[in-house]
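Note that one protein chain is taken out, while the other chains of the complex remain in position.
A, B, C, D and E label the chains in the order they appear, each numbered from 1.
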Amino acid sequence: MKRIDGRSENELRYVKITRHYLKNPAGSVLIETGDTKVICSATIAQQVPKFLKGTGTGWLSAEYSLLPGSTQTRAAREAARGRMSGRTQEIQRLIGRCLRSIMDLKALGEKNIIIDCDVIQADGGTRTAAITGSFIALVDAMESIYDTHSIFPVKDFLAATSVGIINENDAVLDLCYEEDSRAVVDMNVVMTGRGDFVEIQGTGEEHPFSRRQLDALLQKAEIGINELISYQKNILGNHLGWRIGREP
Amino acid sequence: MKRIDGRSENELRYVKITRHYLKNPAGSVLIETGDTKVICSATIAQQVPKFLKGTGTGWLSAEYSLLPGSTQTRAAREAARGRMSGRTQEIQRLIGRCLRSIMDLKALGEKNIIIDCDVIQADGGTRTAAITGSFIALVDAMESIYDTHSIFPVKDFLAATSVGIINENDAVLDLCYEEDSRAVVDMNVVMTGRGDFVEIQGTGEEHPFSRRQLDALLQKAEIGINELISYQKNILGNHLGWRIGREP
Amino acid sequence: MKRIDGRSENELRYVKITRHYLKNPAGSVLIETGDTKVICSATIAQQVPKFLKGTGTGWLSAEYSLLPGSTQTRAAREAARGRMSGRTQEIQRLIGRCLRSIMDLKALGEKNIIIDCDVIQADGGTRTAAITGSFIALVDAMESIYDTHSIFPVKDFLAATSVGIINENDAVLDLCYEEDSRAVVDMNVVMTGRGDFVEIQGTGEEHPFSRRQLDALLQKAEIGINELISYQKNILGNHLGWRIGREP
Amino acid sequence: MKRIDGRSENELRYVKITRHYLKNPAGSVLIETGDTKVICSATIAQQVPKFLKGTGTGWLSAEYSLLPGSTQTRAAREAARGRMSGRTQEIQRLIGRCLRSIMDLKALGEKNIIIDCDVIQADGGTRTAAITGSFIALVDAMESIYDTHSIFPVKDFLAATSVGIINENDAVLDLCYEEDSRAVVDMNVVMTGRGDFVEIQGTGEEHPFSRRQLDALLQKAEIGINELISYQKNILGNHLGWRIGREP
Amino acid sequence: MKRIDGRSENELRYVKITRHYLKNPAGSVLIETGDTKVICSATIAQQVPKFLKGTGTGWLSAEYSLLPGSTQTRAAREAARGRMSGRTQEIQRLIGRCLRSIMDLKALGEKNIIIDCDVIQADGGTRTAAITGSFIALVDAMESIYDTHSIFPVKDFLAATSVGIINENDAVLDLCYEEDSRAVVDMNVVMTGRGDFVEIQGTGEEHPFSRRQLDALLQKAEIGINELISYQKNILGNHLGWRIGREP
Partner (left out) sequence: MKRIDGRSENELRYVKITRHYLKNPAGSVLIETGDTKVICSATIAQQVPKFLKGTGTGWLSAEYSLLPGSTQTRAAREAARGRMSGRTQEIQRLIGRCLRSIMDLKALGEKNIIIDCDVIQADGGTRTAAITGSFIALVDAMESIYDTHSIFPVKDFLAATSVGIINENDAVLDLCYEEDSRAVVDMNVVMTGRGDFVEIQGTGEEHPFSRRQLDALLQKAEIGINELISYQKNILGNHLGWRIGREP
């Protein structure tokens, strides 16, 4: 099979995460996967949601936005339309849910972490890049307030990628926009460093998919996510990576 | 394993679909699955979305709402708050996507079908009940305008159910609210009459899940959906069921 | 005079109130008057409006909505448009005002009752059916928290109906949609068990009406409301009906 | 009975209508009834509502607003809150309905008249003053475009007042704010020059009212409205008043 | 040079400020400059913005609105559109900023002054008239609560006018609507009684302007504002004018 950008079916696009990208938030990165570029930042706020007040437990929520100039056709600004689209809300709920799954919210204490994912340039896979990048911003933010004597509230690594079926029956890893817009099945997979699934979202609106196709997609996702988590470990370094999932 | 309402792990709740529930829409049902009750209606409108004008192709979109009195704690009315929640938008996007997957939108012609799912009483599984019930409302609406000489624009059967992991490691079919609120993994599965997946949405926010657990969940979903589709065939009857997926 | 559905000018449509229709709210009914069907529920909340905080006095407010599939032409969902129409707000203000008129808000204590009226099917007279049905839901909700040793906070019975002038000069009771849309004068009347008026809203946009016509309309309204209150007494039964308007 | 401002029970407050109050709208007045002051203007627009396009028939709608400084406690600006209150919408629907009742919308032709009622100072009876004043603004606007050879599209005079029951059992005409806030029954009545009712809105939230009380209220309203219509005839003058309700 | 209304280039339109125009707000005026008419009122509220709570310091903010009938073409009501235009927000931010500049917010104490500027008729210069008029409403409101033994919290006089360049190169003072809509440069200037600038907003969207033109414009503005402040002193009278900027 021939992919549009010459990659093999099991090949991720070139990934790069630049840490400490902004000077104000507690943690922030620029993640680039191919031409997709997302700024992810993690801010620590004191105000937890109402249902957690006084419980000693923290929370994490995420917001996501496309810059108007990020897409092929200019994306209308949601602030101008006065409301977020369903797609935006769905994505920010997903990002929040996934990052909460690897947080020890009890150890976090009564704090609220806000993850902001702003897409500078969109070329497919913005939500999965946002998850993979936000994980690093989150770890950096946590390091800024938890010293080595406290429980580090990040329990495991986390990364995400997309897989899909193109040309009727070819399962491929990490779809670019061109592939994504022609895919008949589209699946986002989020996994932990231990190899478990946090989220699987597969949709065959154009073409329902068989159990055999599902298995092929999940296998490719696993390959890609393993690679992404290796890269995350690499850039965090031993010192910081070692704290994830360990008690003091 | 002992379930809260005495069911076995592979057992659906009692399901009942009442056809022609409302007198005005082209198709409408009341679907009851246990204590979950949803009115689903299908209205045929002439105005397709802008991007389809003049293409001869039709569209289908869905709206979903909880009646304030449907939930344990009163659900604030979204019209009063002035906007739909992220959860609502996510669900209506899901319902629309799934029903479009079994429609021949070309054969439908330049029409817009609006599916309304209004939850009268919520006891878990409202979105999957909405899909299973809306399918029948859709078929009835289609029968009202397509005679046996035209291509019937419904290509396949469609039903949905939820599966999940409770008590740390028990995979169960069709969660009621009580189970759902305690589940560590929660998955919605939508399948066609041919046995293919249209949508898989699994989330392990409380507890990432292994590949083996995923397989167990999908197997239970398949059992439940087969049963639901048998019931759908039964209530539509031979005459109408026969038209689904067949050319004139 | 010949009415479209064969009724005489002083004849109500068939009325049926199903109590305990939903399992979650403190009180709930389905009221059917002809083809008009409304779910009315009463929820007891602790949060009174700001102006009553600390006064020991309670409040009651109402919300009203048409299900999209309830009307001949699909009613656009107000949550999707982002705001309630003027008609909706007018109706919910009316329902709240009328039910407050028969409540002893001092005896209620610092509680907030929310009445939800959701129209499942609309065939004229939805707001008056909502009032008549909500009264029962309210009584049931009150019974759930006030035992026979406290002042029962419902002071009197309450029911409503519509009257109007059709065919230029025929006053009729309880208009169905067909009649309502052709009426030249349209009036909603709300009365108590003692036979006093709580609300009179008459409008002759198409045709101003004389004093003599007004008198004819009010007389018909009185006939209809007496009958509705008899029915309410009947379904509540002696035990509960007896508590209304009596001190312990 | 002694009223707070010394008036007798059948006495209107001092009324004054200043015609041509603004230079831009086709018709505009300042109406003062006691301390209540409302600017009413009538603008003629070409764009009729969608349901009238191409029918040759016109429309009239009204908007109403309280200036923030008009009330005892500053009224929050609805533009700042982002939506109109239920009270505002109810009032503007009432004003529109009443003025349409005396318009020959066919003779008006496919035009849209917008009535703006802006309350400069509120001391009770703002909605009825708005109706009485807008009638004059409407006549002036109509005179600006219909010469004596066309059908004058205003069919009858129109005025409104409030009546109410204070001190438990005293029916009084034209309530000022002080009286209105203590009234147990409150009724707005709108009548034509021919003496017919266009609208009756009576509410006894504090105290249901008997048929005898209703009759007393309506009688007072009639006295007041007759007087207001005499004043309207007076300020319009013979020449213009004569055209109302007459064919060319 | 010949101006449209016969004025010389350094001539203000006729100005008139009517004090105590409304009975409810603490201070209120009607300011008329030519055909521009603005009601300005000052209300004293106890609730300061969050960032000032507990600081002992007060605040002042302004709101501005055009009545629909005030403009040549009817101005759509912002409450109906559900949001304030950018122009409105810009003007109310300007008015607030300017009036705060001459307030001793410490001496004011923890109070919030709300300035409402409602334009009854617009003929150019509404924002500068709003500033000049609101100053008087503010002084009257302050007099109502600060006796001669306290520090009077108004530190200086304040007035505003517009200047502009018309006919390519003629600098003129106080533009009416006709001139304003044809001006190539448009500038609003706000100055204190001591002759200092509080705000300069000049824009040459149609035609960038030179330094020499700027100097000419500022000189005219100074002439106009001096005259307006003389008028303000005149109507406030010695007794009250004397308190401005003086300690007790």
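The rule is short, and it goes like this: contacts are C-beta pairs under 8 Å (C-beta built on N, C-alpha and C of every residue); 3 or more make two chains touch, one makes a residue touch a chain.
On a predicted model such as this, the values are computed, not experimentally measured, just so you know.
Looking at the complete complex, one finds that the omitted chain is in touch with A, E.
Residue-wise, the contact with the chain that is not shown comes from E:R93, picked out of E:R93, E:K106, E:R182 or E:R246. Contacts to the hidden chain, counted on chain E, fall at residues 83, 86-87, 89-90, 92-93, 97-98, 100-101, 156, 187, 191-192, 194-206, 208-211, 214, 218. By the touch definition given at the top, chain A reaches the unshown chain through residues 22-25, 28, 35, 39, 41, 43, 45, 63, 65, 67-72, 74, 77-80, 82-84, 88, 114, 116, 118, 120-121.
We adopt the following convention: only the chains that are shown with their structure count from here on.
When you average the Cα atoms of each chain and compare centres, the chain farthest from chain E turns out to be B. In a homomeric contact, the two copies may use the same or different surfaces; for chain C and chain D, over half of the interface residue numbers are shared, pointing to the same surface. In this assembly, the C-alpha centroid of chain A lies 51 Å from the C-alpha centroid of chain C. Within chain E, contacts with two or more other chains are made by residues 82-83.
Which chains touch which is summed up as A-B, B-C, C-D, D-E.
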